[in-house]
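Let me give you the structure first, and then I'll get to my questions.
Only one protein chain is missing; all other protein chains are in place.
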Amino acid sequence: MSGHMNLTLKVWRQKDAKSTGKLENYEAKDISPDMSFLEMIDVVNESLIKKGVEPIAFDHDCREGICGACSMYINGEAHGPKRAITTCQLHMRSFHDGETITIEPWRANAFPVIKDLVVDRSAFDRIIQAGGYVSVNTGVTIDANSIPIEKEIADDAMDAAACIGCGACVAACKNASATLFLSAKVSQLALLPQGQAERQIRVEAMIDQMEEEGFGNCTNTEACSAVCPKEIGQHHIARMNREFFGAKLSSPKK
Amino acid sequence: MKLDSKIPDGPLADKWTKHKFNLKLVNPANKRKYNIIVVGTGLAGASAAASLAELGYNVQSFCFQDSPRRAHSIAAQGGINAAKNYPNDGDSVYRLFYDTIKGGDYRSREANVHRLAEVSVNIIDQCVAQGVPFAREYGGLLDNRSFGGAQVSRTFYARGQTGQQLLLGAYSALSRQIHKGTVKMHTREEMLDLVMIDGQAKGIVTRNLETGTIDTHSAHAVLLCTGGYGNVFFLSTNAQGSNVTAAWRAHKHGALFANPCFTQIHPTCIPVSGDHQSKLTLMSESLRNDGRVWVPKQKADKRKASQIPENERDYFLERKYPSFGNLVPRDVASRNAKEQCDAGFGVGTSGLAVFLDFADAIKRLGEDTVRARYGNLFDMYAQITGENPYAEPMRIYPAVHYTMGGLWVDYNLSTTIPGLYALGEANFSDHGANRLGASALMQGLADGYYVIPSTVSDYLATIGPKPIDKNHPAFAEAKAKVEAQTKKLLSIKGTKTVAEYHRELGLIMWEYCGMARNDAGLRKAQVLIQELRVDFWKNVNVTGTNEELNQQLERAGRVADFLELGELMVVDALARAESCGGHFREESQTEEGEALRKDDEYCYVSAWQYTGENQPEVLHKEELNFENVKLTQRSYK
Partner (left out) sequence: MSWFTKTVFSTSVGRKVIMALTGLFLCTFLAVHLAGNFQLLHQDGGEAFNLYTKFMTSNPLIKAISYVNFAFILAHVVWGAYITYKNKSARSVGYAVNNPGKTSSFSSRWMGVLGTMILIFLVIHLKDFKMAYLGITKDLPMVTYTLENDEKVIVKDMFSEVNLEFHEPIVVGIYVIGMIALGFHLFHGFQSAFQSLGLRHPKYTPIIKTVGFVFWGLIPFGFAIIPLIIFFR
């Protein structure tokens, strides 16, 4: 295990949604390579409090890569230099002594900054609310095994369903597009027999909502899949596109 | 106070059906006149909010996270139990009931647990209908696995992300209701107090975490689905935000808190690497199916594991429990690891870890098979520790994982405050002194989807749909109280950070109220916690103001409550001088050093009543009657 290190952080500080922010420099001293990135920020924050400086605000919760809360743009990359992980799973052994690390919030007009590194991702919730579900009420439904589902189909649906809604796809996309996020849900439900009844209205409604939220257009740069902590693939976007044309060409909606 | 658990009469298997018939219903046209507040959006909260809104009630849902989808249910890995008996291996509702009662070390109610087992089958149907992509066989039917040492395969799973998939199912149902306007969703809004009118719950006080606005919300019933309190230990597998505040503040209004000392400590977690550690990461206990647990026979042996010859290794679980070996239940595995480390045999830089070795499994099955079974867990381990578990054994150590205790509830999930309900991990009800693997998800969804929609109507029909007067002084008073506490926290401006207090509390709890407890240690802990609490209110430094996003202020309020809860846990552990489930009292062991339960003296639920600041809490006992199962001592020899 290598020794402790000293780092310089350039962190985006912004008092609230209305203020303009700027990058501030902080020293991160005596950082263990075994720390997670967020634990490093914890250490810096404790030292800031001791100095009477307001600590850096950032979203985080589970710290094991599944809740999707943490969201930092580190040295120009969503969730930092490693692939298939979230910021909370990034460890300081990925950095070296004396390094300068720039930390910025997700940037997208659909994700306005609330404070420092905290952004408002409620647009994602509204996209799901527009149709990212199967309309079944709680009750006694048919037996779970009454509809067999091909294993490959179920696995593909699971690949899509693994999305944690962190927003790295939007952050990394040069167009701030939410297409990968949206396609993951559309694809999951389009694959499963349970999602068939609302297949057409779902994709139309969700895409309309994405438009309304002010996300950009997908231009297939594939940066989203590259940074996705759950490695959600581009074929889900292709499937969503197919679903969309199918719906547009044949749905009863005028 | 006489605790009435409202358990229906009649044969065990008929109780729930009969009870549902006896419960009053609310006329469909009247449902929209009732407001229901649901706090928390985990499995219990999201499923309850969605189900109640579907029935026609007006629901307001609250979560402190930025989205309801982030609730910590999302992190559950292993699976969800259900008595479907798809594999035809002899499972049944009764067997799931029996296993849960036994696994809980006979400290839970028969009727509740049987109901849980009954509705478990509906949960799977419901989730599949929502589009939850459970694992399937090549024939297209659902796959099941055996989990946590169960003799039958009744666990449904979605890779290692079952909690996530179930939560997203409930979240999607909730989202649908939000879209319809039947649920009003409040994100980044934390409940800080309960509003009581004439002894009944009539609303809550919240703080908007973005703006600091403190607000009141009225309702005919309030449902607390706020999860467990494992973070009282500072280090746990819980999310950073998981807290006891909502439940604790309800407790201070008169809701009894049951079995607070029952804590589950999970044996296969990644060990602490230093003082900076903010949380512990659990790895599925399925690892123990193929991994062998050992420590060096020589104390403080600093050699690399691969350099320690076979005859200098102590496979202590296999040695002590020849029939169960590495698959002993969670509490036994955890306690034995601690014993080894306390005796100086621990490994790693801290000495607080034991080896979990896959070398034999790799030799027997090949690395590819091991990778196929546990690849994601191995990757996770490598990610966190920077070590390759295929080459060197993993180091593991137990970590606080789940709290069986919680607000006392009756069969209807009602707390002792009329109109206030507790669901999921926030209540104490179904797991007794120890929870079985893959049962937490089952309970959260059972409470939310199937129990509360039936039981809450009985109360609502009784009180009637009359609107609640928001001008009642109780609302203003509750709000003023929260504002005063916030102001107080911000005004101390002492020298210690909130995190420092939290860490200190955690160390006390872990040392004295962790895997093994004794009278002297618990008494000492009580004093230490009291002192720490006094110091907190004199010397804590909460930066910033109320009128902004202030994560220090949020945490300060939560730690303040943990400082009170911690003492109650210690008091509860002191009062229960027996060993049962996750609660191991060193004074109560068999000659072989195993947990000794004392059914004659302690076969009850401890329900604690708050009596005022710095006043001792009063213990109420709900006797547990076992009419269907015979109490036996667990043995894994």
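For reference, chains read A and B in written order, and residue numbers begin at 1 within each chain.
Rule of thumb we're sticking to: contacts are C-beta pairs under 8 Å (C-beta built on N, C-alpha and C of every residue); 3 or more make two chains touch, one makes a residue touch a chain.
Note that the structure is a prediction, hence the values are computed from the model and not measured.
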Touch partners, limited to displayed chains, of the chain removed from view: A
Hidden-chain contact residue, picked from the options A:M5, A:A28, A:I41 or A:A172: A:A172
Which of A:M5, A:L38, A:L189 or A:A223 contacts the chain that the document leaves out: A:A223
Selected residue (touches chain absent from view) among A:E27, A:D97, A:D208 or A:E231: A:D208
Listed residues A:K50, A:H96 or A:K248, member touching the removed chain: A:K248
Omitted-chain contact residue, chosen from A:I31, A:A108, A:I128 or A:A184: A:A108
In subunit A, positions touching the absent partner: 10, 12, 23, 73, 75-77, 81, 102, 104, 107-110, 172, 174-177, 179, 207-208, 210-211, 214-223, 226-227, 234-235, 237-245, 248, 253-254
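Definition applied: only the chains that are shown with their structure count from here on.
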Rounded Å distance, subunit A centre to subunit B centre (Cα mean): 27
Subunit A - residues contacting subunit B, complex: 1, 15-16, 32-36, 38-40, 42-43, 46, 49-50, 52, 54-55, 57, 59-64, 66-69, 85, 89, 91, 93, 114-115, 118, 120-122, 124-125, 128-145, 147-151, 154-155, 157-158, 161-162, 164-165, 188-189, 192, 194-195
Subunit B residues touching subunit A - in the complex, by the definition given at the top: 47, 50-51, 54, 65-70, 72, 74-75, 84, 86, 122, 124-142, 158-159, 161, 163-165, 168, 171-173, 175-176, 178-179, 185, 187, 210, 237, 239-241, 273-274, 276-279, 281-282, 349, 383-386, 449-450, 453, 497, 499-500, 541, 543-544, 548-549, 551-552
